[in-house]
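As you look at this complex, bear in mind that one protein chain is not there, while each of the others sits in place.
Order of writing sets the labels: A, B and C. Residues in every chain begin at 1.
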Amino acid sequence: MQLEQILKNRRQEKEILLMTHIVLGYPSFEVNRQVIRQMVENGVDCIEMQIPFSEPMADGPVILKANQESIAAGTTIADCLEFGAEMADTYDIPFLFMTYYNIIFKYGEEKFLQQTQDAGLKGLIIPDLPPEMGEDFFRLAEEYRIAPILIFAPTSTDERMAELNHWAKGFIYCVARRGVTGRKSEFGDDFGTYLARCRKATDLPLAVGFGIQDRADVQALKGKTDMAVIGSRTIRLVEEEGPEAVGGFIAGLR
Amino acid sequence: MQLEQILKNRRQEKEILLMTHIVLGYPSFEVNRQVIRQMVENGVDCIEMQIPFSEPMADGPVILKANQESIAAGTTIADCLEFGAEMADTYDIPFLFMTYYNIIFKYGEEKFLQQTQDAGLKGLIIPDLPPEMGEDFFRLAEEYRIAPILIFAPTSTDERMAELNHWAKGFIYCVARRGVTGRKSEFGDDFGTYLARCRKATDLPLAVGFGIQDRADVQALKGKTDMAVIGSRTIRLVEEEGPEAVGGFIAGLR
Amino acid sequence: MKRKGFFGNWGGAFIPEVLHQTFQELEQEYRKAKDDPAFWQEYSALMSNYSCRPTPLTYAGNLSKHFGGAQIYIKREDLNHTGAHKANNVMGQGLLVKRMGKKRVIAETGAGQHGMATATMAAKFGFACTIYMGEVDVRRQRPNVFWMEKMGATVVPVKDGSRTLKDAINEAFRDWVTNLDDTHYVFGTACGPAPFPEMVSWFQSIIGQEASRQIVELHGKLPARIYACVGGGSNAMGIFQGFMHDAVELVGVEAGGHGIASGLHAARLCGTDSSPGVAQGYKTMFLQNSDGQMLETHSVAAGLDYVGVSPILSDLADKKRVRFESATDKEVIAALDLTMRLEGIIPALESSHAFVQAFKEAPGLSPNDAIIINMSGRGDKDIFTIAHAFDDPSWKEFIIARAEEYKK
Partner (left out) sequence: MKRKGFFGNWGGAFIPEVLHQTFQELEQEYRKAKDDPAFWQEYSALMSNYSCRPTPLTYAGNLSKHFGGAQIYIKREDLNHTGAHKANNVMGQGLLVKRMGKKRVIAETGAGQHGMATATMAAKFGFACTIYMGEVDVRRQRPNVFWMEKMGATVVPVKDGSRTLKDAINEAFRDWVTNLDDTHYVFGTACGPAPFPEMVSWFQSIIGQEASRQIVELHGKLPARIYACVGGGSNAMGIFQGFMHDAVELVGVEAGGHGIASGLHAARLCGTDSSPGVAQGYKTMFLQNSDGQMLETHSVAAGLDYVGVSPILSDLADKKRVRFESATDKEVIAALDLTMRLEGIIPALESSHAFVQAFKEAPGLSPNDAIIINMSGRGDKDIFTIAHAFDDPSWKEFIIARAEEYKK
């Protein structure tokens, strides 16, 4: 089954889905394993695994540091693909890779997609690859049935959203606000208007991310979006309280 | 008697005259007194007493430092005039003041000349007052019977020497070489030619100064000039061996 | 078919979606300015009234005689206000910012020259200003930091990654995606997402426009070769554009650092450690490992110490229109020394790279030939690095004595 359908099916059963994020190899693959296990056991619906890049231009300080430490510890792309395969094989939820375009470009687009498919992953988030920069890549992704997740931003016009929707598969990642990952977002009136515009622009499920911190944030999104994305918050949690703290945190969000 | 005549008379009796130099108030007027006494007692024929100035542009390091320390110790022009009077009153040789023009200009030219005359001094050496800059002053000096000693330099042309001779009184101070006071001079062939030019240019007695250090230098000048000038050498002697050393040094020069 | 924002294989705008609209507007404003002859007039009037354009093309008679080959001319970008060619680009973008009605500018800086120029422009135009600068460069270029702050700019030392230029760029982008409504990112070189490479090159083309006129006036004909150092590539593009369609050989000189073989350098177009990549919003030759992670670079010149290079230059390298060479730190210090002694001119460490290559080649050319060295900036800013490189004992004593005073 493809990503869009998996999420739509899950959405039938839950008021709101949860997607979480980890940085591969940070602090270690072993901790990644423990964290993912707790996430899955506590009902997470989808997990994006970030392959670290030395220049994570769209990420804030927490994820930036995680990227750099993972690389410094020796994480390779091959390690990440292998680990992704292990997770997809172990758990019955959709897994995605998130990374910057250079990682894929340098690895070889087709080879990367082939191995992603072989690993059993469902999609890819590449924040620095707008569709007009990657027409060939988007076509290849379709061939390999890897959903290219596209991003709507509050600054996207209606026309732009329509164009993005044309290329997108799986779901649309709506960033809640301007800025990079990690800072808290406000879900006020402007946000409502923005989300309504997103909804109108696509039939794909909508995920909202950037700065979602706690139960209150998730509650506030219920009924407005299909999926909430928890990013840097769990990385900080692991840093501060260890991997064991993740399960309880996830369980308490919905 | 005026300076020229005094020197010519003395010259009748000696193969070469000696003029010495001190900086007033350095290291103290008391030491000046001791030094001058020894100079006179050992046959010096003329003494130039330098009134210190903060910018002694034509002097080398030894006299420069003496100027500055004298001023720093509080020496005033009034002190110098008074001391000059005391010396002229005490000893029967001609005394001159040597200083830079600003000292006289600032004190008041006429007042300065008047007091110099009253003090019984015979002449003035002002290295930074060429006659064309001081026509009025030279006329006044004549009025007050103070001989303005002018300087010939190796760079002076015959015309220039003639012009200087026109204004000069007392004697001509021939600087032995380019440069400032204090460094040793060589009395070679060029020097001989130069001195011959000086001799031709004036009927006044000739004094040679700048860098005369010892008996050998003085001997070398015999027959070529009327007077040898000992400058920084005695200052250094006093600094190094005390005022008592001056008598023997002077006695040994001729 | 030419893809928009691409030069051959290189360039593009690989940007987060949140910036899409901002780039659309920038592109539009840039096109409008480019099509409006009054804009260039306003720009060049500003540069001649506030800076001192046209900058001279100085005949270096002593160096020419010393090498006994080509006649050496030096294009004097050092005489610009703030001391480098960076002012050209920055003042041009300043005029665009005014047109766009934005109130704040941000910039990255390596050598500090671009930061200085941006802080200066911000003061002149009345914009708020934040400058991102790698922590390593803050240390290398402290005097520039001081002046930027005095000009009212906030200087943020960037402590991530290699703590040099590329990290400052990332950080500036992070600011921009957060504050895009009122803020313009004044990109400092002919890199980054389209339209920056083309736009920065356009503003810098004022160098080549002047030089092509000046060399004919002074030497009677076009030069045989032109030398320019290549950090991001803006001063090189600036002068090269004046001679692109002429029979003039164009030579770009990259930072050879401790030598190409040492791995400690920043040679992207003449070395063997680079490969095609996409980062910092554009596609070019990057110094990266086989996994696509960027490498640490090294140069004695902070302004050349960068992993990427102008996509336009990558294209001109492909097309063999520009030849690329490198100069080591050591060679740079020697060329700087010679230039100071023989001509009384102090090139920036960056610019000195161009001098090195010109000195290597001048003896092999005929005295009828002219060559031009683009002196992108002056070396005053580098005193801490240069005094250090010369191991000057009285400079050290001076610094130690000052420090003692400050410790009291």
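We adopt the following convention: contacts are C-beta pairs under 8 Å (C-beta built on N, C-alpha and C of every residue); 3 or more make two chains touch, one makes a residue touch a chain.
Model, not experiment: these values are computed from the prediction.
K.L.:
By the document's own contact criterion, which visible chains does the hidden chain reach in the full complex?
P.N.:
Counted over the whole complex, the chain not pictured touches B, C.
K.L.:
Could you tell me which of B:124, B:151 or B:253 touches the chain that is not displayed?
P.N.:
Touching the chain that is not displayed is residue B:151.
K.L.:
Using the touch definition up top, pick the residue from B:7, B:22 or B:77 that touches the left-out chain.
P.N.:
With B:7, B:22 or B:77 as choices, the missing chain is touched by B:77.
K.L.:
Kindly state which of the options C:22, C:51 or C:212 is in contact with the chain not pictured.
P.N.:
C:51
K.L.:
Since one chain isn't shown, list which residues of subunit B touch it in the complete complex.
P.N.:
Subunit B touches the chain not shown through residues 53-61, 64-65, 68, 71, 76-77, 100-103, 105-107, 127-130, 133, 150-157, 160, 164, 175, 178-180.
K.L.:
Need a quick check: the contact residues on subunit C for the chain that isn't drawn.
P.N.:
Against the left-out chain, subunit C lists 48-52, 55-59, 62, 76, 79, 81, 83, 119-124, 126, 139, 142-143, 145-147, 149-152, 218, 337, 340-346, 380-381, 383-384, 386-387, 390, 392, 394-396, 398-404, 406-407.
We take it that only the chains that are shown with their structure count from here on.
K.L.:
Thinking of each chain as a vertex joined to the chains it touches, would you call that graph a line, ring, star, complete, or other?
P.N.:
Basically it's none of the tidy shapes, so other.
K.L.:
Could you tell me which chain lies farthest from subunit A when each chain's centre is the average position of its Cα atoms?
P.N.:
Chain B.
K.L.:
Out of every possible chain pairing, which has the most C-beta contacts?
P.N.:
A-C
K.L.:
Residues of subunit A that touch two or more other chains: which are they?
P.N.:
none
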